[in-house]
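For this depiction, one protein chain was excluded, whereas all remaining protein chains were kept in their positions.
Note that the chains are named A, B and C in the order they appear, and that numbering of residues resets to 1 at the start of each chain.
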Amino acid sequence: MLSRFSRGELKLGRIEAFSDGVFAIVATLLVLDLRVPSLVNHTSAAELGRALLNQLPKFLSWLISFVIVCKFWLNHHHVLGQARHANYALVWLNSIFLMFQSFVPFPTAIMGEYPENPLAISFFGCVMALNTVLFILLQSYVQKNLLKPEWKGAEDPHLLAKSFVGPASYLVGVACAWWNVYAAFAVYFLTPWFFITPPEPRPTRQPPNDNA
Amino acid sequence: MLSRFSRGELKLGRIEAFSDGVFAIVATLLVLDLRVPSLVNHTSAAELGRALLNQLPKFLSWLISFVIVCKFWLNHHHVLGQARHANYALVWLNSIFLMFQSFVPFPTAIMGEYPENPLAISFFGCVMALNTVLFILLQSYVQKNLLKPEWKGAEDPHLLAKSFVGPASYLVGVACAWWNVYAAFAVYFLTPWFFITPPEPRPTRQPPNDNA
Amino acid sequence: MLSRFSRGELKLGRIEAFSDGVFAIVATLLVLDLRVPSLVNHTSAAELGRALLNQLPKFLSWLISFVIVCKFWLNHHHVLGQARHANYALVWLNSIFLMFQSFVPFPTAIMGEYPENPLAISFFGCVMALNTVLFILLQSYVQKNLLKPEWKGAEDPHLLAKSFVGPASYLVGVACAWWNVYAAFAVYFLTPWFFITPPEPRPTRQPPNDNA
Partner (left out) sequence: MLSRFSRGELKLGRIEAFSDGVFAIVATLLVLDLRVPSLVNHTSAAELGRALLNQLPKFLSWLISFVIVCKFWLNHHHVLGQARHANYALVWLNSIFLMFQSFVPFPTAIMGEYPENPLAISFFGCVMALNTVLFILLQSYVQKNLLKPEWKGAEDPHLLAKSFVGPASYLVGVACAWWNVYAAFAVYFLTPWFFITPPEPRPTRQPPNDNA
């Protein structure tokens, strides 16, 4: 049964198209949480200004999630570029990753609505830690089973260990949320900057060109 | 009139792009059913926790539908990869299949909202059985009329009969719903695992490579 | 100023990708109008059944619009396949066409909500007639200015006149709506079947292959 998953040679192009679609929709749906406020006096600039300022936590949640989704997109692009081809195991690891990627608007909306509720803030961090772990699973599978020959030995051997900095940092934010929600916001804001560019190949080897 | 449909040579690439777009949007829209709960006490973790637990049937509906949509995407990829080219009959069979694929968020939302209503649960199963039948029509059309030469004879001759296990299983769930809704949930959850990888070509022939 | 629009050589691939995205989203958003009904008794199959039957006009509007959008997608695919390349005039004619294509969910929702209101029904027909006229503009521009050499003379010379059957038929529906809304529904349902396949090239010439 399990060996069926290592079969199949699928077009990476359609997997990328499906994934790009999901990433683009998730990134764009995030804005649907910003709601047009209800004003008593429709022409009052002061009332609209106060209503927009009240939505500040929603803007901040939107900003953090958008950056995180773009970071996942960039790293996803990097990992699929390292794969020779796709098999069913890759498709399903990718689908489960995309499932929780498409889930992101929900914890983002809850964090934006209840920015002082510790459970709301820690729920966001848990979902992001889970997303990062699912991405690491996808990455490890590609590197163990489907790596293009020119990438063999070119990756940092400590990459897997370094990857866990992401989930660990989100879980620090989860713990912070029960002590101070603002500290948790700061941790979530800073975490994506760690892996903002994919790891470079080791300089001792000729850098592979993933543009082909 | 009917013969017009067998004419036309369309770019499979644009049919795939349109289909991937629909699959990606359907998969991502499913999350819009998870609503931010209304809390009396905005900072109460206990109240938010209870509200999220109450949405458990919605999470479960979302999970089941996401896996089913991914399964359809994977099998759709497999079938279009077997076609030499596209004609108008393929385009319209594909459009009708996508129409009911794009319908999936509606029964999913109803099942998530009314998880103890037998009609809600059986409606979901009927829609999924219909989707599977529409997919089998698309698959049969490709295999009878548009199959690439290298795939001729490579498919399991009992494939068509085996494909009907899917709709039959969903209809078992539909019947179960009137007896016990939890049994129906279990049947819906288990059904997609049957066709989780497309059928392998028969081992007596050299396996075709659909990566070209 | 006007001559600037005939300049530019744009990648047809990105225009197709943007258009396919819009078509896929429009087709999928149509389902968002089907709302989960509010039930007094959550477990009553009879109440849910009546509530779903009350939504019959919405299901019908969704079905009609989905078929129309797929028909536009198919004809759009056909016309862009006849173009040598894209220039700015094509991009803007395409954008204006897509603008009113993306408008389709709005009259669909109004028709589904107020199926016995003559203005609601005739508004739908007017939007569809406008969409068809915008498509004819796009098609005429391609055939006059950007036609691939192998398509020259291959199209039916009466194509332009025949194309106006579409808007004329929608306008018949618009007029019917003020007399009998059910007749208008029937006209809207039948209209897309007229151009359900793009026109075939004339048999006296070797049929061009737009699959390249």
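Throughout what follows, a contact is a pair of C-beta atoms (placed from the backbone, for glycine too) under 8 Å apart; a residue touches a chain by one contact, two chains touch by 3 or more.
From a predicted model like this one, the values you see are computed outputs, not experimental measurements.
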Just checking the interface: what residues of chain C touch the absent partner chain? 4-5, 7-11, 14, 17-18, 20-22, 24-26, 29, 85, 88, 91-92, 95, 98-99, 102-103, 105-106, 109-110, 113-114, 116-120, 123
Even though one chain is not shown, chain A touches it at residues 16-17, 20-21, 23-25, 27-32, 34, 36, 39, 42-45, 48-49, 52, 63, 66-67, 70, 73-74, 77, 81, 196-198, 200, 209-211
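Keep in mind that, in the parts below, only the chains that are shown with their structure count from here on.
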Based only on mean CA positions, could you tell me how far chain A sits from chain B in angstrom? 25
Taking each chain's mean CA coordinate, chain A and chain C are separated, in whole Å, by 36
Expected list for chain C, residues touching two or more other chains, is none
